[in-house]
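A short write-up of the structure that comes next.
One protein chain omitted, others in place.
Our next item is chain A:
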Amino acid sequence: MVVYLDHAATTPMIPEAIDAYTDAMRQVGNPASIHSQGQSAKRMLEEAREVIATSLSCDPIEVVLTSGGTESINLALKGIYWKRNVDSARQVILAPGGEHHATIDTLEWLEKHEGAEISWLPLDGDGTVEPAAVERALAEHGPRVALITMLWANNEVGTIQPVTDIAALAAAHDVPLHVDAVAAYGYLPVDFAAVRRDSGSTGGAGLAALSVSAHKIGGPVGIGALVVSRSAQVEPLLHGGGQQRQVRSGTQDVAGTVSFAVAARFAQARLSTESGRLTALRNRVIAGILDAVPTAKLNGATGSNRLPGNAHFAFPGCEGDSLLFLLDMAGVSVSTGSACQAGIPEPSHVLRAMGRDELEARGALRVTLGHSTTDDDIDALIAAVPHAYAQAARAGLSDRKTVLGS
């Protein structure tokens, strides 16, 4: 039996989304075409966009379909930054440490090529962004702030952020906020309208844009969305046929959108029951692992401040990749939370941003649950961990001195 506990990387497509995908792919028609097939494609596309908009509580016109989370985040950060610098110099971007690499690398690119100044905000020990730190940064940089960006929930350690509080600060300072909701979507209510309302966001100030991806909720890889508030301004990354409010040119992916919509509908319909079910399973993971390995530590927030499907641990004295390997050999797929190119493991930048030293950041292991996870999966994980940890701890850290060859 293969036990898949890496749903934050990608979760299995739900059968209904696969069926909808393949059915839609059988139909010809570019939604931009004027003839009947074009109109039929356009109808499928827009019906799907409405479903996606409903799942996010925004208007369909505000849903800009993209190739996925990375493109959405790039479009939001670069697009808003460029627009905000048209009439006045607003070069400061506020961002917490421990963001996803799609954000970090985009911001570093803006810094290097577009003169942006990034003000990295601290995280507390649980990985939470402190609104007071945001407020201080807004006061310090004042009218020079182009935008704020932040995760709704951290993809590695699962900590849920005070999005509404920070949106309120952004609104009060007349600054747009982008939220990366890729990890939160499908697991928490992601209600664009409610956050705007509760934070007093108006026009382009406050919550202005939000990124999601279909394959994290049981839809296909290759499609995602950027919710762009109708009053927010973004400069496009891609130029061409002017599709989607001129914001994202390129022939629209009807089949992908239809499949995305099916996954979104399912995720939304079972959100409340599923979040309770996953929270219970996750609590079993946490209790079981801390019981089996008493020296292990849970990283991130606890209780309702944590994503229902996320458990993230630090195992002292071993490499996360040794644990991952041994669990994989035992038929359990988990993650160290952070892999970079060529699979070279790096100490988690999220844990570093939370103030952990490199040693603690090395033995990181992320277990993420999803719609297909069962009690048996959790039993298998808990049964496999003690032996894997004992062996990984024997192998120790990769920079240890060797006995052989000396």
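Keep this in mind: a residue touches a chain if its C-beta (ideal position, glycine included) is under 8 Å from a C-beta of that chain, and two chains touch if they have at least 3 such contacts; residues count from 1.
Heads up, the rule we're going with is that contacts and distances are computed from a predicted model.
Comparing "Copper chaperone", "tRNA-specific 2-thiouridylase MnmA", "His-Xaa-Ser system radical SAM maturase HxsB" or "Sugar ABC transporter substrate-binding protein" against the UniProt entry of the hidden chain yields the protein name "tRNA-specific 2-thiouridylase MnmA". Touching the missing chain, out of A:Ala116, A:Ala267 or A:Leu326, is residue A:Leu326.
Residue A:Gly396 is the one among A:Gly125, A:Gly276, A:Gly355 or A:Gly396 that touches the chain not shown. Touching the omitted chain from chain A are residues 319, 321-322, 325-326, 328-329, 341-345, 391-392, 394-396, 398-399, 402-406.
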